[in-house]
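Before anything else, here's the structure in question.
For this depiction, one protein chain was excluded, whereas all remaining protein chains were kept in their positions.
== chain A ==
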Amino acid sequence: MDKKMKRYPIGHVVGFLSSLLLTFVAAGIALRTSLSFHTIMLLIGGLALVQAALQLFMFMHVNEGEDRKTQVINIAYGLIVAVIIVAGSIWVMSFGHHH
């Protein structure tokens, strides 16, 4: 944990500018390129994950405080459940009824 009184919020500025950049790059890839749907989704999905991680670590400081381990494990578990719910629902509802 940072106990020093910093004069300038450099971490926040870097986080903000990177977020803006990631947003515009994702929009550019999705709206201005003619890549395949699959490639675009892979690219912009990856960019979304990077940006979410940026928010979690640079703005929310998920890995600070004396309970940092519990916090990180809890959020990681939430994300795992989220992936299972989303991917599982789509998989079952799209392909499940063929069998």
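Operating definition for what follows: a contact is a pair of C-beta atoms (placed from the backbone, for glycine too) under 8 Å apart; a residue touches a chain by one contact, two chains touch by 3 or more; residues count from 1.
Operating definition for what follows: contacts and distances are computed from a predicted model.
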item	value
Omitted chain, identified by the protein name its UniProt record gives, among "Thiol reductant ABC exporter subunit CydC", "NADP-reducing hydrogenase subunit HndC", "Spore germination protein PE" or "Quinol oxidase subunit 3"	"Quinol oxidase subunit 3"
Absent-chain interface as seen on chain A, which is shown	1, 3, 5-6, 9, 12, 15-16, 19-20, 23, 26-27, 30-31, 37, 40-41, 44-45, 47-48, 51-52, 55-56, 58-60, 62, 65-67, 70-71, 74-75, 77-79, 81-83, 85-86, 88-90, 93-94
